[in-house]
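As structure tokens, the structure follows; a few thoughts come after it.
Complex shown without one protein chain; remaining protein chains in place.
Letters A, B and C mark the chains as written, and numbering starts fresh at 1 in each.
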Amino acid sequence: MMTAEEYIQSLRDLGPRKVYLLGELVSNPVDHPIIRPSVNCCAMTYRLAEMPEHENLMQATSALTGKKINRFANLYQSTDDLIKKVKMQRLVGNMTGACFQRCVGMDALNAMWSTTHEMDLKHGTGYHERFRRYVTAWEEKDWTVDGCMTDPKGNRSRGPSQQKDPDLFVHVVEKKNDGVVVRGAKMHQTGIVNSHEILVMPTLTLGAEDRDYAVAFAVPANDESLLYIYGRQSCDTRKLESTKVDVGNIRYGGQEAIVIFNDTFVPWERVFMCGEHDFSGMLVERFAGYHRQSYGGCKVGNGDILIGAAAATADYNGVTKASHIRDKIIEMVHLNETLFSCGIACSAMGRKTASGNYLIDMMLANVCKQNVTRFPYEMARLAQDIAGGLMVTMPSDADFNSPVTGPWCEKMMAGDDAYPTRHRQRMLRLIEAMTLGAVAVGYLTESMHGAGSPQAQRIMIQRLANLEHKKALARRICGIDPDGLL
Amino acid sequence: MMTAEEYIQSLRDLGPRKVYLLGELVSNPVDHPIIRPSVNCCAMTYRLAEMPEHENLMQATSALTGKKINRFANLYQSTDDLIKKVKMQRLVGNMTGACFQRCVGMDALNAMWSTTHEMDLKHGTGYHERFRRYVTAWEEKDWTVDGCMTDPKGNRSRGPSQQKDPDLFVHVVEKKNDGVVVRGAKMHQTGIVNSHEILVMPTLTLGAEDRDYAVAFAVPANDESLLYIYGRQSCDTRKLESTKVDVGNIRYGGQEAIVIFNDTFVPWERVFMCGEHDFSGMLVERFAGYHRQSYGGCKVGNGDILIGAAAATADYNGVTKASHIRDKIIEMVHLNETLFSCGIACSAMGRKTASGNYLIDMMLANVCKQNVTRFPYEMARLAQDIAGGLMVTMPSDADFNSPVTGPWCEKMMAGDDAYPTRHRQRMLRLIEAMTLGAVAVGYLTESMHGAGSPQAQRIMIQRLANLEHKKALARRICGIDPDGLL
Amino acid sequence: MMTAEEYIQSLRDLGPRKVYLLGELVSNPVDHPIIRPSVNCCAMTYRLAEMPEHENLMQATSALTGKKINRFANLYQSTDDLIKKVKMQRLVGNMTGACFQRCVGMDALNAMWSTTHEMDLKHGTGYHERFRRYVTAWEEKDWTVDGCMTDPKGNRSRGPSQQKDPDLFVHVVEKKNDGVVVRGAKMHQTGIVNSHEILVMPTLTLGAEDRDYAVAFAVPANDESLLYIYGRQSCDTRKLESTKVDVGNIRYGGQEAIVIFNDTFVPWERVFMCGEHDFSGMLVERFAGYHRQSYGGCKVGNGDILIGAAAATADYNGVTKASHIRDKIIEMVHLNETLFSCGIACSAMGRKTASGNYLIDMMLANVCKQNVTRFPYEMARLAQDIAGGLMVTMPSDADFNSPVTGPWCEKMMAGDDAYPTRHRQRMLRLIEAMTLGAVAVGYLTESMHGAGSPQAQRIMIQRLANLEHKKALARRICGIDPDGLL
Partner (left out) sequence: MMTAEEYIQSLRDLGPRKVYLLGELVSNPVDHPIIRPSVNCCAMTYRLAEMPEHENLMQATSALTGKKINRFANLYQSTDDLIKKVKMQRLVGNMTGACFQRCVGMDALNAMWSTTHEMDLKHGTGYHERFRRYVTAWEEKDWTVDGCMTDPKGNRSRGPSQQKDPDLFVHVVEKKNDGVVVRGAKMHQTGIVNSHEILVMPTLTLGAEDRDYAVAFAVPANDESLLYIYGRQSCDTRKLESTKVDVGNIRYGGQEAIVIFNDTFVPWERVFMCGEHDFSGMLVERFAGYHRQSYGGCKVGNGDILIGAAAATADYNGVTKASHIRDKIIEMVHLNETLFSCGIACSAMGRKTASGNYLIDMMLANVCKQNVTRFPYEMARLAQDIAGGLMVTMPSDADFNSPVTGPWCEKMMAGDDAYPTRHRQRMLRLIEAMTLGAVAVGYLTESMHGAGSPQAQRIMIQRLANLEHKKALARRICGIDPDGLL
């Protein structure tokens, strides 16, 4: 396993990549002030694994080699493993207050594992063995791998081959003896610039007409063909300012970028699906299922911080004992723990796949994510309520530091005099960051769209609802069908 | 284990009890048409245990004797046991569409088990051994035991000894050589008339001044000193009509009654707390915790039926494919599975007590119940939306059966002609029953107040929230406290 | 104007009608104990008009004759008139705690008034003059008129002429020299048995193929061809018991019945649409619009009572000062006044029609009703929360009156001793009645489906939303379209 420092250095060691940010090529992404907080965030998954007190959650025993590995590279081997994953995510969420990015690869790993196995069973292909070798290296080298799914999609009412521009979904443009050439892009890639490897999957269930789009493969993150365009997020440039106080979350942050596959060559050894469109649905659903589970951990961990920030602000404001404030904090806790319950439940109800690793309960994982598309928003609203208006009218830290305005800021921004004004300032900036600012994208919009937008979960809930069984239960109870029991 | 039939006969065998209903003494409660559906409902816990396909959920192996027992008499021996409990409750809820009553005793059993153990450790008393003997008989005889907690309470802003009338909480009025004499009443006793035994606990955390109220004990349900007054519920008298169709749930129902302890004598062997007020809080909280878990099973089971009824009605109305109908059914499923997730999660996160049985995670159990005070109401609202107005304007079954009006009812109440009008009639009656009628008390109001009203859970959530830890997390993230990690 | 007593006698004077209830012919509906509360409720619209202190709201000056008339027979002559309508409905809702039924006719009157005018303008028909004569008699005789719209509809995915049974929508079966013969039924007829006249309208927008279904007309309620089947509602038979306490709302109630038009003959003078299918949509939308406004008055009036009952129960329980109780009551008030705001706003934004009377703002009226399909349910949930479980476990009034159980009920059901137990009993029964019992249909399910189910309002909201205008605003703000202003 790598240490956090080794991880950070390993990213520098990837060498020059074509990463564009704010219109400019970034020669050294790792040390760019807008990008670095996201590197720190992912590095936390390494740092915590070094700490004995977190070993139980952060480390696992490899199912392949029996060695100790970072749990982020783990094949889920039991429901207990699935539960520990969620608890680990809550922990890392607690320590970063932002999206730490490394879950996507972990979830892709597990989805690909069982899907390649079942694909081989049906089609007689050899993907699973290839993938096993890939996973062995992954565990060994303790990679951060970007699980790469969402295509640009163009007009959402049309499939891949119906788009005017065929490149709006990643597809195979040429098959060669030694590999394939792919073209397209993947959007919203969380943490991709902080990854060693990119593991690409199709984005939706495909029919035979979209066979060329049924492609899964891995490429090193420093492949020359790749072009990265870094997404801009709310308040990103505050990270460029001389003081970090106004960023709110002063050290950690998320990352979303677009990656372009500009005729990327992939050797066969790294191709894990190529034309088996009938397994695209399984792969997508399993990956999405695992990742919907994940949100019951990481966002809960972030939510703990938002609750803590709201509670601390109530102290600073002198209103800790106001019944409506107490009640709002209780409501935040209640919502947050409901999300955690969903993350835990879909884990505890998991089952073994044919390939040996464990799959979450798909219904409950979708239910989990569906709640995540709602509750953090309400928690953010409550936090803003508790914070008071100062959260959005407070002068800049530069004004706090100015000899002219600083003393006035100190004097007039004071709350309960048991606490320094500067603590209140920082805590309000943190709430701003999580609800409007630098990490709000991770806490809110990612909660909405990450691992699939709300409607995607609703479609799955409908499919898994077994309404016919429920109707039969109802018919018996009202006497349409015979009871036969009592 | 008893069969369902043996159970029903065993209630008759209890002999004459003072049960009052609608102002009259009921000589034979078991066969009274208003009471019988609740007997059937509880009997289902016996009937399903006889069925091989449900053995895994319905039976357990006794921790005391190693014998096979009904899971409703089981000491929870693992988190898996806790999970199975919830799944069993969902199953029985599916088969009854109503409150099957027997959980209260099961939860009281487990709360009393660990509390007597810890009480003995501190006070050197011998309650646990006594209770073990009692439980051994319970398992052996496969009793239904009424867990008996809620006192009348009088003026809620005053404690037991501050009430004008000292009997508004059950208390010891005399201690004798061979036992104690108690007086008072317990309200809202679910299934008490269908129980063999009554296990009484205090209703709230008590101080030294309320020492006499800190009493726990068991009495046989046919003790002569007891007086039962049966609560009336919405549409109860429809059960007295010649046709059962209008009851909606035609065979099963709930039961709530008040029991008066009119100077009841309890021998010491059956006394499990007597004055140890410092353990009243633990007993109440553990019982409540277990019972809040239970709601994540039984009400989910009932919810399945309501969803099934709504979906079937959509079929009958010819609107199955309408997108808004589909979406409302998805929402019902989502809410119901969220409740289930909470039931499962507090089980999976359970821990072993000092006495050996397992306790649920208290935070998550309270979160579970808090959601139960909300979601069934929204599900009921959605079901009424899907059902359409006919649910509440439909003529009586007598009108359907009348030679004059019957043909008009058949003709005008028809929906999609693929289904008989009479099916639509029955299904609408079922939705009425669950949202306004005979089982709405069980599905809705009991969801609100059973195992403690919403505010009781909020107080627990606040106490367990560990806000100081969350504040510390927030302080580190915004830079008030040192990071020290990255 | 009639007095309340004259009104009640006038119903008796209608003579024998074929009204069926619980499978039996009811010879004198007015004095039947299940029906009488609904008569009392409608009679309140007459009684309040007699009271000088309510004259301003309850009376209006006829636009046709200049005479003082009951406002329930009024053509809306200004936005002030529309506002007074809503305030009148809140007042009557306050005095009855139930649906007083007479609004349907008033709203039908105004919808028919402007639609017949516009129909004549286009088709050269003479319906408006006929209808003016009818309205003149209506005002003069101070009728209660049942506005009669909802057909059985059969399979909801098919139109009238696509049904297997052509009678599932009211239609003309024969045109004669002196009138038309109609056949079919109308469902959910609020207050029809308490009406002097029935004013029939089509139930949806019709195409040319459904021309025969485009028929509007009036018949006297005692027409021999009519058959009424009274709908049964939750707890209806409690009204038959010797004590009325358990009914909750002891004197007032709603009424829903089905009416069969068994080849009813209507003379031309009373026919107001016959084949003009292109105006069916206008008639339906305007009636629905007015009626959706109405819900912003009557249900608010009922809501006031539920709030009062919850607040009084809090007093009786001794928890008036508990912050969570206070907060829940505030929330109930807030929701109720939001509904009132919607009722007032669609009135204040009303506009004059070509025929001279005033139409509400259609968007806001639909928004009003959409909120009514939600908030009363939440208010009912909060009221049940505040009430406590006793609301659904309380023994019958017969048990309170019994010499054996009565003293125990008095003793154990006591709350704060500043209030008699019997007050608590009655108040809890009232909350039960409004949320589960005899008037819950009116307060809840009618709020859902009356004046159109929720989806009907959503379709209207979509149609009236003018999204193109909103898109244009957005395009200008983000710079796609030129600003041109600053």
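By our rule, a contact is a pair of C-beta atoms (placed from the backbone, for glycine too) under 8 Å apart; a residue touches a chain by one contact, two chains touch by 3 or more.
Predicted, not measured: the structure shown is a model, and the values here were computed from it.
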**Study point:** Among shown chains, those touching the left-out chain
**Key:** A, B, C
Study note, to complete from the structure: Across A:133, A:381 or A:469, the one contacting the chain not displayed is A:381
**Study point:** Identified contact with the non-displayed chain, of C:1, C:95 or C:391
**Key:** C:95
Revision key, fill the gap. Given C:20, C:230 or C:252, the correct residue touching the omitted chain is C:252
Study note, to complete from the structure: Where A:399, A:468 or A:483 are the choices, the one touching the absent chain is A:399
Review point. Tell me, which residues in chain A touch the chain that this view leaves out?
Key: 20-25, 150, 152, 154-158, 164-165, 167-168, 185, 187-188, 227, 229-235, 237-238, 246, 256-258, 260, 317-319, 321-322, 324, 373-374, 377-378, 380-381, 384-385, 388-396, 398-399, 401-402, 404-405, 408-409, 411-417, 432, 436-437, 440-441, 444-446, 448-450, 453-455, 458
Exercise for review: Tell me where the left-out chain touches chain C, residue by residue.
Suggested key: 4, 40, 43-44, 47, 83, 94-97, 244-245, 248-252, 304-309, 311-312, 315, 326-327, 329-330, 333-334, 337-338, 340-349, 363-364, 367-368, 370-371, 423, 426-427, 429-430, 458, 461-462, 465, 467, 469-475, 477-480, 483, 485-486
Practice item. Just the residue numbers, please: which parts of chain B touch the chain that's not shown? Key: 323-324, 327
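We adopt the following convention: only the chains that are shown with their structure count from here on.
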Exercise for review: Could you give the separation in Å between the centres of chain A and chain B, each centre being the mean of its C-alpha atoms?
Suggested key: 39
**Study point:** Distance between chain centroids, defined by C-alpha means - chain A, chain C (Å)
**Key:** 51
Check your understanding: Which residue numbers or ranges of chain B touch two or more of the other chains?
Key -> 458
